[in-house]
Each structure stands twice: as structure tokens, then as C-alpha cells.
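Complex shown without one protein chain; remaining protein chains in place.
Right, chain A next:
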Amino acid sequence: MTSGTLAGTTLLVRHSWRRDRVLASLWGLALVAVAYASAAATSSLYPTVRDQVAAAEAINASPAIVALYGPILDVTSLGELAMTKMTVLYSVFVAALFVVLLRRHTRVEEESGRAELLGGTAIGRDAPLASAVVESSAIAVAIGLPTAAVNVAGGLPLAGSLAFGAGWIGIGLVAIGIGAVASQVSASARTCGAAAAGAIGAAYLLRAVGDTSVHWLSWATPFGWSTQLRAYSDPRWWVLALYAVLAVALLTGAQALRSRRDLGSGLVAARPGPADAAPGLTDALALALRVHTPTIAVWSAATAVLGAVLGAIVPNVGDLLDSEAAREVVARLGGDGAVERALIAAELSIVAIAVSCFGIAVIAHGGADEQAGRTELVLATGTSRARSFGATLLVALTGATWLLAVSGAAVALGYGIVGGDVGDTFGEILPAALAQAPAAWVVVALAALAFSVRASWTVAGWGAVALFVTLGQVGELLGLPAVVLGLSPYTHTPSMPVEAFAVVPEMVLTAIAAALLGVSWMRYRTRDLG
């Protein structure tokens, strides 16, 4: 490969790996470790087949769990039970890694101008995209195969583990395709990232709807295939081909789009904007709002759709409970109403994590502004540090709270319309959604603290979310002490509407968030900027 449009691909693959080695290694290691922990812990938790079947039936009887993780197709399969969370939810985390990598090596490079620097060397026009695909595909394999190996080591059957690992590789390839297509859409790396995240989110949501009510929808999304692969009962090997076909189709599409546009441009030509600023664009807060308004709009729309769909599936969960065992479990939980409330509470806990991500993204943007020199431009005017920092925090915190309200209202609306009872649901679900806010504030405040130490440290905010989610997912499985599990603020908010509102934890979380913000400000006001 020394000439033509692919010239330099191998060189770029090496360069990409040089940049990804820490991120991809940590991410991959975490995934493999969690898979091993799940595989190894399950057989000791449920020593007899009877225990396993009972646990599996309890999962299938809980629409909240099925909506989050997908059903267990064969209740006698130890592997399916052990991989409950790995099969779908962790596939999303696998997919997220590859979307991040693809965007990083294609659109971000173009936006920063580094791609142009490379374009002036003996690097072929198609090499950047090709190398990103090659490198991240290799990483997908490097995560999938060890996953299969540790599952075997954890006591699961070989054939099933291979199928499972291959399923993760398949999801990885599809995500690479999604990332590649999304990176062609817009000249803005942020918009491209949002498009990719939206596609992943929609695919996950479709599966949740499919698994709980409209069953054929599960076949319309790659996350549904993860369950339908039936890795550990009677593997449908041909499902792996679905991933491959979809990935090839997406990559072909991405290449076609790439060849039709210029370096640095999006599919839609850049339109001129206003020559004058709106009269209100006068201070740091107005600037932050102006910069983040498109993001807030997209997030609002996305959480509204997500909430409405999640709300709409709630009244239909009864269909799921047609087995004897399921009805037994439901009765123990306190009847149909209790099951619906549990599903809503589970949905809202996911929403809380999602809106925290919005807040972190705003803080991270503040860090990027400082690193790029835009903050310097603002602070050289009559704008004080307090106003600039405060504007970022305000948009992050109120934005996250607003999104919780939007999703709560949307869940209530979806639930009310399908259940035929709009009105009452708002009073119950909207407060339940807002009760999650203090946990989100704490996480956003942690990101702000990292930002106040150093602009490039905002990435620690993402680390905090990842840690709390992982603790919530596998902490109990690993038998971690309650103190460690309690590190996650999400465990302290009352799980409304199942539980009643609790003042003390909410006040404590709010106080912690306020204290963190106070410390952040003390640090930010005295540190060097830029």
C-alpha cells in the first residue's frame, strides 16, 4: 500500500493505536473483567439448577429487568443467566467505545485541522477512514476473544462462550459502521457524536419495546440480536451474519458519503448565519446558552421520545406475565400495579444517568473552551471568572434538571395515553423523575471539581459515571461491601414511585453537590487559566 487512495493506511493504524492504547485498554479490560466476574459469580450464587431456573423466571417476570437487559430465552441455561447484563446492556458499552474511536479518528481530526496536515503528506484520501475501521475492528476482536476465554474460565461452556464473544465483536463492528456513517453527517464533531449516540440509543430503545411488547421489533435492532443469538442455549450461528451484513452495509454507505464530500465539510453545506448578534447575547450566561442551545434541544427531543416510549410500554407489561412462575413472582411483589411502578422506577434510574452525561458534557465543553483559548477571549473582557465559571455550572445543572423534568413528563404522558389515564400519572411520575436530580447534581459537581483542578481533567467526570454504573451493575454480584456500593450517588435517591420520597438522602446529596461546587470555585478562582 504505497500509492492510491489507501496509501499510508498501515502507518495511520499504528498512529491510531498509539493514541488509543490507554483508553481502549482500560475500556476493554473493564468489559472483560466484568464478564469474568459475572460468569464466575453466578454458579456459586445459584448452585442448583432449581435455583437457576427460579432466578431466571424471576428476571423474565420483571418487565423492568427485561426492558433493561432483555429476556432469558432458556431458563435452564446457566450461561444466559450469568450473562443477563452482559448480553444487551454491556453490548451498548461495547458499541459506545467504537463510536468514540471512529469519531476521534475521523471527524475530530478533520475539525481540528490535523487531518489536513496529514492530507498534505503521502497519505491517501481514503486512508483515515480505512485505518480507523481496521484499527477499531482489531480492538473489537481483541476484546471479544478474551471475553470468550474468561467466560470459559468462569465455568461457562466453550461453544456458547465463543458465540457470545463473537456477538460482542459483531456489535463492535456494527458500532464501527454507525460511527463511520455518523462522522460524515456534519462538519461539527459534536453533531456527529450526537448522531451516533442517537442511533445507538434508538437501537437500544427499539429492543426494549420489542422485548416487552411488540416482539418483532427485537429482530429489527442489533441489540435484539444479542439476545436472539441464544449463545448459551442453542446458538443460532447465522445471527452473527446479520451483524456482518449490517456492518458492511454501513461501512459501504460511509465510504460513499465520504467520497461525495470535501475534507472538513459535512453533507449539508455550511449556511451563513446572522451578521449581528441577537440583542440578548451580552454576557457569559447568554453565551453558554447560545452555544448549548442546539445540544439542549436535541437532548430534550431525545429524552422526550425515550420517556414517551418507556412510558408507553409500561401498561403492556401484563402480556409478559403469562407463565405460572411469573404470576407467582408478581403476586409476591404486590400485584400488577407494583410491577408497573418498579418498571417506571428502573426507567427513571437509567434516565438519571443519561442526564448526568448531559451535565458532564457541558462541563467538558467548558474545559475544551479553556484549552482552545476561547475562555481567555471572554475573560479578557469585563467578564469575571465567577460569571464565566458560574455560567457553565448553571447550564450543566439546570440543563440536567430540565431534562429530568422532560423525561418524567414524557414517561407520564406515554403511560397515561396507553393506559388511558392521563393526568394522575403526572403527579406521580414527574416528582419521581425530579427526585433523581440530587444524584445527577453530585456527578456533575464531581466533573466541575475535576475541571477546576485542570481544564483537561474534565474526562474524570466520565470516569465517575462509568464507575458508578459499573458499581451498580456488578457490585452486588461481586459481594462488594455496602460502603463501596454506596459510593454511587444513584443508590441514595429514593426509588420513586416504588418507595416514598425521602428528605434526608436528598438533602445530604444536595449538600454534597453544593460542597463540591464550593470547593471547585475556591480552586478555579485561584488557578492559572489557559
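The rule we apply is simple: a contact is a pair of C-beta atoms (placed from the backbone, for glycine too) under 8 Å apart; a residue touches a chain by one contact, two chains touch by 3 or more; residues count from 1.
We adopt the following convention: contacts and distances are computed from a predicted model.
Among the names given as "ABC transporter ATP-binding protein", "Transport permease protein", "Phosphoribosylformylglycinamidine synthase subunit PurS" or "RNA polymerase sigma factor", UniProt records the absent chain under the name "ABC transporter ATP-binding protein". Only one residue in the set A:241, A:372, A:487 or A:511 touches the chain that does not appear here, and it is A:372.
Per the touch definition above, the residue from A:122, A:487 or A:529 contacting the chain not shown is A:529. Interface note: of A:158, A:214, A:249 or A:270, the residue touching the hidden chain in the full complex is A:270. From the set A:120, A:382, A:420 or A:481, the residue in touch with the chain omitted from the display is A:382, counting the whole complex. When you scan A:5, A:76, A:252 or A:282 for touch with the missing chain, the hit is A:282. Mapped onto chain A, contacts with the missing chain fall at residues 111, 187-188, 270, 272-278, 281-284, 287, 290-291, 294, 372-374, 376-385, 526-530.
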